[in-house]
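Handing you a structure now.
Note that this complex is displayed minus one protein chain, with the remaining chains in position.
Labels for the chains are A and B, by order of writing; each one numbers its residues from 1.
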Amino acid sequence: MTEILTSQVVSGLATGCVYALIALGFVLIFKATDVVNFAQGEFVMASGFMSYTLLIGFGIPYGLVLVATIVLSGFMGVVLERIVVRPIMDAPIFSIVIATIGASIVLRSSAGIVYGYDVLPLPTIFSKDPVRIGFVQFTAMDVGVIASSLAIMVVLYLFFRLTKTGTAMRATAQSQTAARLMGVSVSRIFSLTWAISAAIGGVAGVLIAPIIYLDPNLGFIGVKAFAGAILGGFGSIPGAIVGGMLLGVIENLSGYFFNAGIKQVSTYILLILVLVVRPAGLFGAAPVRRV
Amino acid sequence: MRWRRWLGGLALVALGLILLILPGVADNYVLYVMTRLFVYVLVALGLNLLTGYAGQVSLGHAAFFAIGAYTAAVLAERWQWPSVLCLVAAALFTALVGYLLGLPCLRLSGLYLAMATLGFTLIVQEMLLQLAVLTHGSEGMKVQPASLLGLTFDTDTRKYYLLLVVTVAMLAVARNLVRGRLGRAFLAIRDNERAAAAMGVNLARYKTIAFALSALYTGLAGGLSAFIVGFLDPQEFSFFLSIQFITIIILGGLASLLGSVLGACFLIFLPELLAGLDVWQALVYGLIMVVTILFMPFGLAGALRRYAYRWFGIGAEPMIPRRLGH
Partner (left out) sequence: MKWLLGILGLMVLLAGGPVWAEDGITDKEIVIGAGLDLTGAVANWGVNIKAGMEAMFNRANAAGGVHGRKIRLIAYDHVYQPPKAVTNAKRLVERDKVFVMMGHLGTPTTKAVMDYLQERKVPNIFPATLASIWTTSGKWHVGDLATYADQTGLIVDYLVKERKIRKIASFYQDDEYGLDGHLAGKARLKHQHDLAYVAEVDYKRADIDFSSQAAKLKESGAEAVILQAVYREPPRLAEQCAAIGYKPLFIGPSPIVLAKTIELGGKHVEGLMGVEVYPLPTDSGAFLDQYRADMAKHFPGLPIDTTNLYGYQKAAVFVEALQRAGKNLTRDTVLKAIESIKDWDPGWGMKYTYGGDNRRGMSNAGRFVVVKDGKWAKAGDWVELKEVGRK
């Protein structure tokens, strides 16, 4: 029993880490620009396809592909921000959200036209063979996904704490006016935020596509990641990470104890319960009223 | 200049005439599309009352729509209730559910409210599968056409007129509501909750009323939709439908009845116009959506009003606050 439960938790953590990465992308953009980017899931999908083309189409080695995907995804983020978000930055937030929904439809259908709707397997460097340590059973894949996600999070943390740009980004998130007064180019920070979010989505894509296979509808995983981010408290980076991981584990355990239907809704039931008690999520501060 | 005032009225009369004689000139396909449009207009009116006017974001309207549809269908199939009662019950029951959902949502706002209501959509969808005794679960459920005073609404023409009458009536009701005390209270809550409370608006009461009212419209639309389509399947009522609904009112125009109608037109007509494009359809649809919002960030109704003012001097320059739902 414990054996099965622990392996459920480990594989739940692996899926949860990927949710957490996508959730992080949501939160970064939201903190900086107040926009919920509904195309975040499509970043994951698009970068998965990009790395597939580089890997299979051009035969580029895996490490290089990873770097190239991160760069290309970041570029995609900037392009989306420039074309779809920047021109209507002064419009109601709702309109910007709708613009990102439109962008997600465009990305999804473009992928469908280019790659078709058939699923494609993305190769991975991690083995899917079982490993056993004590009574815990898992695959190298699980560990690889968890380790890579954690590594990304640490790098991001250091970036925000130690670099000047990182500090400027945090300052912008707190107050755009104050940041601007201190000589921060807010528009540059916005682009950079979109680039980083998309790049994180890119890593998530490379990590998750070998597990769940590539197809144009892969982006819908963004909805679950969004739920994870809300669970943790939207706007809180540790919240997004914990929320995402928690979600992965809860899904697995409820799937084990109940059925697929309960597994599907367990997250949302928990989410509503948490929100009733803590209206701003587990880690979120009370929402600031912007009058 | 007096002609400006007449222009709007004239356009309305012309539109009314066209709608009345449409079944005489259009084929059944057009009529069916129009009935789908009316259904979506009803949902958009309801959602706009809650989100556009009262400022409460909801991604739970696919669930309200489903509850309305299944309530009407189950009452008709299992207990052979007359269609009118089925529809009334669908609207009232959904309103009750909306009221009850509104209670725990009182403390939530913005994204958290959006997510909680999205969760509601997914939970209701799963319940439709689990309650197979009533809903037939994933097998789907056939619904016989509605009938009223011996008249069966089984042809597309009859369905069209039924929906036309209901939609126009509900549009008039909504117009009276938003122009009255209720509408003013909603707008006050949306713009500034504290100020509204200070002015004596009971926040809890009006927010739950907004939820119930919005659910009522959506539940009625769901019930009507069940009778029109004639087949219900739980997978239809996904979070995706909720996102479509919110897209309608934002593209059309928040806090605008005209916007609800225009947004529904966009969402229903555009895919039909693009239907020959095969796999390119979704791409073109997405592009048009992005371009529309880029050029009309205040929605179709906002743009219409702006140009009506700038070019013809009709109405006033629209003022829409930037931040909603915070």
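Note that in this section a contact is a pair of C-beta atoms (placed from the backbone, for glycine too) under 8 Å apart; a residue touches a chain by one contact, two chains touch by 3 or more.
In this text the structure is predicted, and so the values were computed from the model without any measurement.
Asker: Taking the complete complex into account, tell me which visible chains touch the one left out.
Answerer: A, B
Asker: Which one touches the absent chain: A:G112, A:G144 or A:P238?
Answerer: Checking the options A:G112, A:G144 or A:P238, the one contacting the hidden chain is A:G112.
Asker: Considering the whole complex, which of B:S147, B:N192 or B:Q281 touches the chain not shown?
Answerer: Counting the whole complex, the residue in contact with the absent chain is B:Q281.
Asker: For chain A, which positions touch the chain that isn't shown here?
Answerer: Residues 4, 7-8, 11-12, 15, 109, 112, 116-119, 121, 128-130, 137-139, 208, 211-213, 215-217, 220-221, 251-253, 255-256, 259-261, 263-264 of chain A touch the chain that is not shown.
Asker: List the chain B residues touching the unshown chain?
Answerer: 27-29, 32-33, 36, 129, 138-140, 142, 156, 225, 229-233, 235-236, 271-272, 275, 278-279, 281-282
In this section, only the chains that are shown with their structure count from here on.
Asker: Give the list of chain A residues in touch with chain B in this complex.
Answerer: Residues of chain A touching chain B: 30, 36, 38, 84, 87-88, 90-95, 97-99, 101-106, 108-110, 112-113, 223, 226-227, 230, 234, 261-262, 264-265, 267-269, 271-272, 275-276, 279-281, 284, 287, 289-291.
Asker: Please give the residue numbers of chain B that touch chain A in the complex, ascending.
Answerer: On the chain B side, the touching residues are 104, 107-112, 115-116, 118-120, 122-123, 126, 129-130, 192-194, 239, 243, 247, 250-251, 254, 279-283, 285-287, 289-290, 293-294, 297-299, 320-326.
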